[in-house]
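Every protein chain but one is kept in place in this view of the complex.
Per-chain numbering from 1; labels A, B and C assigned in written order.
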Amino acid sequence: MDAFSIPMEHDMPEGNRIISYKTAIQEATDQAMMHDSRVFVIGLDADDPSGMFGSLKNLSCQERVIGTPISENAVCGIAMGAALAGQRPICIHLRVDFLMSAMDIIVNYIAKWRYMFGGRVHVPLVIRAVIGRGWGCAAQHAQALHGLFAHIPGLQVVMPAFPYAAKGLLLSAIQDDNPVIIIEHRRLYDQKGHVPSEMFGLPLGKGYLMRKGRSLSIVAASLAVIDTLSAVDSNDIDADVIDLRSIAPLDMEIIRSSVKKTGKLLVVDYAYPFCGIASEICARVAETSFSDLRQPLARITFPNCSVPASGILEKAYYPSAKTIAKKALEMIK
Amino acid sequence: MDAFSIPMEHDMPEGNRIISYKTAIQEATDQAMMHDSRVFVIGLDADDPSGMFGSLKNLSCQERVIGTPISENAVCGIAMGAALAGQRPICIHLRVDFLMSAMDIIVNYIAKWRYMFGGRVHVPLVIRAVIGRGWGCAAQHAQALHGLFAHIPGLQVVMPAFPYAAKGLLLSAIQDDNPVIIIEHRRLYDQKGHVPSEMFGLPLGKGYLMRKGRSLSIVAASLAVIDTLSAVDSNDIDADVIDLRSIAPLDMEIIRSSVKKTGKLLVVDYAYPFCGIASEICARVAETSFSDLRQPLARITFPNCSVPASGILEKAYYPSAKTIAKKALEMIK
Amino acid sequence: MNTPHRLPDSTACLWMLKKMILIRRFSEYLIPIYPTDVLETPLHLHIGQEAVPVGLCVHLTDSDTISFSHRSHGPALAKGINLQSLMAELYGKITGCSRSRGGSMHLVEPELGMHGSSAIVGGGIALGAGMALAAKLSNADHISVSYFGDGATNSGIFWETLNFSALKEIPLLFVCEHNHWANNMPAHHHMYGDPLLVSKVFMESFQIDGTDVLDVYKGMAQAVGYVKEMKKPAFALCKTLRWMTHLGVSYDETHCPENMRQKSCPIQKLQTIMMSENMIDASGIQHIIAEVDQDILDADTFAKNSPFPSPDSLMEDA
Partner (left out) sequence: MNTPHRLPDSTACLWMLKKMILIRRFSEYLIPIYPTDVLETPLHLHIGQEAVPVGLCVHLTDSDTISFSHRSHGPALAKGINLQSLMAELYGKITGCSRSRGGSMHLVEPELGMHGSSAIVGGGIALGAGMALAAKLSNADHISVSYFGDGATNSGIFWETLNFSALKEIPLLFVCEHNHWANNMPAHHHMYGDPLLVSKVFMESFQIDGTDVLDVYKGMAQAVGYVKEMKKPAFALCKTLRWMTHLGVSYDETHCPENMRQKSCPIQKLQTIMMSENMIDASGIQHIIAEVDQDILDADTFAKNSPFPSPDSLMEDA
């Protein structure tokens, strides 16, 4: 078979088929590979026994899982070439940081190909990369660089926060004819939740309202959604909580309509602050929903420095549910 | 001699020693090399007869100008290694786009070294790169990627708009103990203006008020400053015009105090819109000068797509003095 | 010039002669019109180097893929790009092969295995390898070619792709069109070692006289044949001469003066042999030139008469 067509869901599904985030990724990968012989997995340690932190274990089509040398730039280029020639590669990276070696291919090639050739070619390529954190990972192994990719026209960037989104967004990305970068968070890999067993997709570029409230809009993605929910739930904060799911394209509609209601915006992005996705959201809201705003909007991000190794500094570095709750309560009162 | 100490100017100097932007760069480079034997120039085509669009012609210390193979990643790493070992390299690139090949070294090494080693080492390295434009340069040769660099903590990014700033910022960058990326615009190379003959520096991280007005604050950098001035001057627009000079660190003080006065903000950045420096400025103003704002702030940037080759599309792509004037007049009335 | 033992048959010789003349005449046609600024796009001409793409592509089928770089006209025409869509692309017209978004350095024709050329040195080598991997994964019989200059061997991605291809046994032919220059940098300033000494560590390697299309024909017959049959990568180093300056439409009189050009002209060499073998006579050659020139004129007319893209279409395919 060489294509699949999946129903597009949007809501968070109900049910109790509880599996982990990593298993959801594994399941989506496995189903895609079984239903479409063009899908293959490529990347450093793709064939390692650890199976990319478990997300690639026990795949049915092991012959289409290609481990590679430590050559991230060429490997991304090779994955892209295969995509141009009709395959559907999933190019994996154990750390987002390693993608910096492949920036030439990502920025100058993958992002530009479709436009630069007037739509005569397209690059159906999925890049997966994991954000690390903790255990003294230090500055080169714990970056969240989605803002860099989002800056570049032609790249779609998604950040699933839940197992069902990990599955749905991955399947949508594989089915999409254009490149999608999926940024996963290592801390989410063991999180569990209901995931439908059948194949389904979540629309790229659409956020989802996780909690309904009246006093504040909180926008977040990936791990920051989990912390935001915990902050909101355990402090009875009367806030809209929007899980962005995609950061490029950005679902401004859902943000605007929430801000229209609440008049207050807090963006939580676990990444460097400067020129990040939180900046973009705040700028857009200030541009186009200005009159809805009742007070200054606010951001919670990493501080403007690299991640330190020492645990005690790591703790000072990372925002948490507590940071979010504090800020949210401040903004509401 | 192995160091120089230059007076720090801030104002735009008066005088009529009129030289071009490229000559100003040449002069700064030459003076730095003559006053500090640690300063050297390295990069692809550094020793080409064209002298990097004229900015490296006729240097006195030609033996410290090192042409390299097409190996941008290694060359940036080598420049950094030399900096760690006590030299003061200026690593040059004829197009900003080529820096994507060196992103691993720039993001994971150059930006992080000082912090990651607790301040025990520092990287006194200058990277120069030129933004291209026009003549069907197309998507891979006309990018302005300063937003990417600005996202990364540990990188200073400056964008001189005038010959005197080209000289002053370059000398400050060379003198600085930490890495500075200088983004120059090809279109500015032949622009002329007064430049003092002696060595002087402009403070990194400080903007400059080019025009004083009451009705609007316009913030811009590099070529966008020139277009903004032309828009403002030829339409008698009563606006503050701020030349950022540095985009990281960002001089928020000058922006905030202007917005406090005018209540209106327009940011002009000739770059991709999403997660760019214009987003950052707007977000910060909306965060911290919210009550000063009398209407929605606005941005003028490239559209969210790659640069096309065809001249007619290029024209549709690039903002101009006209675009700026139109928007500014709209915002004032 | 060493005469090859067996000459290719006359169909092949005629095909190669015509293709080389096409590349030559097309490029020469651009020389006078370029300074008039009707083509706003940076040109890297292939004059003098025609033997390499032509002696390669004569062995390729439409489904064989090829990736190449900024010096794009030669390989694109040899692989069969439509002349009109190429010309229109140079004119920035919507009928261009890249619908006016690409310009001279960014050519495409997916149906002929050209999935887009890059103006950033190096990366295209990996794209070619990816297409070879795709062929292997889909059990297809075609091969892929990564076509690049001597300067591109400087880049890390060249090395990474060499290693990957050898490890994974993909049907990829590396073709290095070694014209001794990367911009104004002579090869011995940018590459220390003979690339063939390196490639031999990884794969079957061929040294080819890139100024002699019959040597290219013979060498590529072996190289392409090896890749097709063994389904393994191979490397072909083709030394040739760059007649022009790196960019633009001037002859490089300093480094490649007239007498050098005459001695090394691949078209002259082939014509001489074909004539001595009675495959063609002077009028036959004139006929080819006339035919080619007419095609070029037609393409020019087509391009001139084609519309520019609408400014409103700026964001299409973004």
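Convention: a residue touches a chain if its C-beta (ideal position, glycine included) is under 8 Å from a C-beta of that chain, and two chains touch if they have at least 3 such contacts.
Computed from a prediction, not measured in an experiment: that's the story for all the values here.
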Touched by the hidden chain, restricted to displayed chains: A, B, C
Sole contact to the chain not displayed, among C:111, C:194 or C:291: C:194
Identified contact with the non-displayed chain, of A:20, A:73, A:108 or A:222: A:73
Which residue of A:108, A:140 or A:175 touches the chain not shown here: A:140
Omitted-chain contact residue, chosen from C:30, C:97 or C:157: C:157
Footprint left on chain A by the chain that the document does not show: 45, 48-50, 67, 69-71, 73-74, 97-98, 100-101, 134-141, 303-306, 308-313, 315-317
Touch residues of chain C, complete complex, unshown partner: 154-160, 163, 166-167, 189-194, 197-198, 201-202
Touching residues on chain B - with respect to the absent chain: 37-38, 40, 64, 66, 68-69, 71, 73-87, 89, 104-105, 108-109, 113-121, 153-154
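One rule holds for everything that comes next: only the chains that are shown with their structure count from here on.
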Chain centre separation (chain B, chain C; CA means) in Å: 38
Interchain centroid distance [CA atoms averaged], chain A/chain B, Å: 31
Where chain B touches two or more other chains, by residue: 73, 97, 100-101, 138-140, 304-306, 308
Residues of chain C whose C-beta touches two or more other chains: 96, 98, 100-102, 106, 118, 120, 122, 156, 318
